[in-house]
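Inspection log for the structure reproduced underneath, given as structure tokens.
Note that one protein chain is taken out, while the other chains of the complex remain in position.
Let's turn to chain A:
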Amino acid sequence: MSAIAVAGLRMRYGERDVLHDVTFQVEPGEVVALLGPNGAGKTTTIEILEGFRARSAGRVSVLGEDPGRAGEQWRARVGVVLQSWRDHGKWRVRELLAQLAAYYPDPWDPDDLIAAVGLTPQADQKVRTLSGGQRRRLDVAIGIVGRPGLLFLDEPTAGFDPSARRDFHDLVREFVATSGCTVLLTTHDLDEAERLAGRILILDGGRIVGDGTPVSLAQLVAGDDEVRWSLGGERFARPTGHPARFVHDLYREHGDEIRDLEVHRSSLENTYHALVRSAEAS
């Protein structure tokens, strides 16, 4: 059974359709990114799956249940990393984690979890004194404290500097590798989707316009890789599906005359922009 199965999901606010006929599945153990520009409907989609928002139409199953009707036992199996703001600012890190752990049947030990997310030095600090990155680590700890089978991450690194973002990605990857937890994350950051997810769903204008691994998506539009070189002062560039063979042949033909050799993989970025552009044009 799929961890998440969505078919014909529609969401309408007043006269405006935010989601049209969204259909996708996520299998157990997969890490899937829902990627799209701002206003694409990512947050609406994930909030419907989290059970925080009622949908207008369509079938949705999350861990075998309809999130719109699922009870508290279902809730205990689903981890949600919220876009936090300033809640529980007066609480100390360990205190808050212990409090939230107390609702679950088989929670992490708060101290172990604090160590796992690298907050041991801050364990007795008040939450409001944490930096943005530390606060987000705490949010992840809260999301996984009940050992969920499925974790939702909504825009997990919005507002991060590059090094905090890299640390955060390492944390999530390590968690996924050790727990086998299924993850659905939303992001508008292509690089983040590529680094974290095994599969990417591109959502634009309320529709899924792309679905595949980062590599297969990249090939979808750009297709071939590109080899660039210069020879006798002149520059060349050729697309190819087999760059290694192409370079081999090139060397056999010209030997050490070849200068400035570069192989460019077809880029996910090109695909993404192409898909979003064509979705917006239609």
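As a convention for this text, a contact is a pair of C-beta atoms (placed from the backbone, for glycine too) under 8 Å apart; a residue touches a chain by one contact, two chains touch by 3 or more; residues count from 1.
The rule we apply is simple: contacts and distances are computed from a predicted model.
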Omitted chain per UniProt, picking from "GntR family transcriptional regulator", "Thiazole synthase", "CheY-P phosphatase CheC" or "ABC transporter permease", is "ABC transporter permease"
If I consider the whole complex, including the chain that's not displayed, which of A:E72, A:D112 or A:D256 touches that chain?
A:E72
Of A:V80, A:L150 or A:L190, which one is in contact with the hidden chain?
A:V80
Among A:V22, A:I142, A:C181 or A:V227, the residue in touch with the chain that has been omitted:
A:I142
Can you name the residues of chain A that touch the chain not displayed here?
43-44, 47, 50, 52-53, 72-73, 75-76, 80, 82-91, 95, 99-100, 102-105, 142, 146, 154
